[in-house]
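Before I ask anything, here is the structure I am working with.
Selected chains only, in their assembly positions.
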Amino acid sequence: MDNGTRALVDTAAITAVLTDYCRYLDRMDLEALGALFTIDCRVIYGPDPRLAAVGRGALVASLARMWRWKRTAHHLANVRIWIDGDTARAESAVHAWHEAADGSDAEIFGLYHDRLVRDGGDWRIAERRMEMTGSRGGFRVPIPPAPRAAPPAGWRPPEGLDG
Amino acid sequence: MDNGTRALVDTAAITAVLTDYCRYLDRMDLEALGALFTIDCRVIYGPDPRLAAVGRGALVASLARMWRWKRTAHHLANVRIWIDGDTARAESAVHAWHEAADGSDAEIFGLYHDRLVRDGGDWRIAERRMEMTGSRGGFRVPIPPAPRAAPPAGWRPPEGLDG
């Protein structure tokens, strides 16, 4: 396998890891989800201590919180991967729909920032950090906002575009 | 072409088939959609007889039901493909937005479970089965729910995470 093919194969393998996270989370197969992370992974959905985990076991235990939703749908998009030998960085976006026990729903648009490592034959997530672009429907988990540049001084909205 | 490249080419071709299903359905180009399936395909959106079709012709005829919506947008995500020679399995997620004639809208978050075959030079869907993770806005088509593990005995929701 030449280097070009190798990079494509690694990219596909890492994309599968990021995808399986969403698939396993929606089925609440937390053991399978845990195996996507290194044993000593660090995962930070937000600064609240309940939203951080060190180690695969702690991550699996903490994600049991997702059972407070009746159902969820995590759809991945905008995947970008940068490989450097046996490590990689990835950024991806998630549209996460959540249905509460009372039938109401809440959505977030989030970003995952990951560091992955080649661990034996498999790529695994060693570090995951989450940011949130936006939310709807009263989602109140304190995930930090994704950065967005401010308009230049003196910027004014265009007239009449939305009215 | 080596085996690694061949697997990547096949994966890309199958992804294109799954993507084109969404594209053709949103434009209601049902002839083009039909050609993505084998002549003797079996498609089951749900146990209701109106939601199942045997054969490409029956599938195309039954999908004419989508004209009851004014417009739709089917966005594919979370694509996973497992190839075994001239057959393949695929799983993917769809966010399907539907606008009714009265301007109201309804959404579903669904899963497609597919079996594909290499049919001449092309991959085609031989079997498709759908499940639904959730819905919003009064979508009432009886698509079966996707399985989700139940919490372990004694599980209790975390305090205060949502407000």
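Letters A and B name the chains as they come in the text, with residue numbers starting at 1 for each one.
Definition applied: a contact is a pair of C-beta atoms (placed from the backbone, for glycine too) under 8 Å apart; a residue touches a chain by one contact, two chains touch by 3 or more.
This is a predicted model, so every value here is computed, not measured.
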item	value
Given 2 visible subunits, total identical subunits the whole complex contains	3
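The rule is short, and it goes like this: only the chains that are shown with their structure count from here on.
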item	value
Separation of subunit A from subunit B, taking each centre as the mean of its C-alpha atoms, in whole Å	23
Residue ranges of subunit A in contact with subunit B within the complex	1, 5-6, 8-9, 12, 16, 19-20, 22-23, 26-30, 50, 64-65, 67-68, 71-77, 95, 97, 99, 105, 138-141
Parts of subunit B lying in touch with subunit A, wherever the complex brings them together	2, 4-5, 8, 11, 75, 77-80, 91, 93, 95, 109, 133-134, 136, 145-149, 151-152, 155, 157-158, 161-163
